[in-house]
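Just below is one structure, and these are the notes that go with it.
As you look at this complex, bear in mind that one protein chain is not there, while each of the others sits in place.
The block that comes next holds subunit A.
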Amino acid sequence: MKSYILKRILSLIPVLLIVSIVVFMIIHLTPGDPAAVILGPEASHEDVKQLQEELGLNDPVYQQYFHWVEGVFQGNLGDSFFMDKPVTEAILEHLGPTISLAILSQITAILIALPLGIMAARKRGTATDQTFMGLSLLGISIPHFLFGLFLIIILAINLRWLPVAGYKPLSAGFWEHIKYLIMPAIALGTGQAALIARMTRSSMVETLNLNFIKTARSKGLHERKVIYKHTLRNAFIPILTVIGQTFGTLVAGAAVTETVFNIPGIGQLIINSVERRDYMVIQGTVLMVTLTYVLINLLVDLLYGVIDPRVRLKKES
């Protein structure tokens, strides 16, 4: 297992190198002179010149890159011109809501998806199976924000159970915090649940046809044990992959849903920064989001090893 972990971590280095180059190039690949764009059309030639100097835009590109990477390692992603604060600080402010929402949505998704997917697999070919899979198609097809709007109409406006929109940090109390996130979490979670449920079903169906399931049944095990112990664990790798992917998407910020529910998360930050051409913030958030993706995938890879001994023991045997 140790060599497996080490190998996985080492394999991240080239990925991160490429990511850093691409993210760094954002500022140079977008059309127009960054300094001029930042200052707007009214700015004088001298001001633009001065900003170019300040940003180091006159240095050779590779020097700019190394300078930037150096900053990244020190946690310095530059400053936002529009918000007048360091990018790191801006990201950290918006990270909390997004992570809370992502976790809650993912829990919702898993709680819906696994039981439905397993049930559909056990009853494959029957009306139950078709109903569940039809529902999941609906879940994939309906845009999250639209479902969110329906939820607002029903739960917030008609029944008045939950606040329409907004956000309170965890420091305001657990229930206060959760209260605002329930509807967006359901809106996002059901969509993700549909994907996870479909993968659960197909992976379970495939595993149920394998010979060792027959062995498990021939031992006299209860069907529950055959399903949850022998089948699910073997079927779990593709399911875990989808869970990892959907979680990555959630952390990247569900921009539209965050807008609908007015949650000050990463999604909102990205949208606002793109509108304002706040290059430093765009760079910083994109880097943060890719990094999270990469780390989630690393975690998923490591969990493969926990679930399946063939993954972790490959080299040693």
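Details
Assume contacts are C-beta pairs under 8 Å (C-beta built on N, C-alpha and C of every residue); 3 or more make two chains touch, one makes a residue touch a chain; residues count from 1.
The criterion applied here is as follows: contacts and distances are computed from a predicted model.
Not shown: a single chain whose UniProt protein name, out of "Cell shape-determining protein MreC", "ABC transporter ATP-binding protein", "Putative transcriptional regulator" or "Tricarballylate utilization 4Fe-4S protein TcuB", is "ABC transporter ATP-binding protein". Listed residues A:K7, A:H28, A:H67 or A:K214: the one in touch with the omitted chain is A:K214. The set of subunit A residues touching the chain not shown comprises 126, 210-212, 214-222, 230, 233-234, 307-310, 313, 317.
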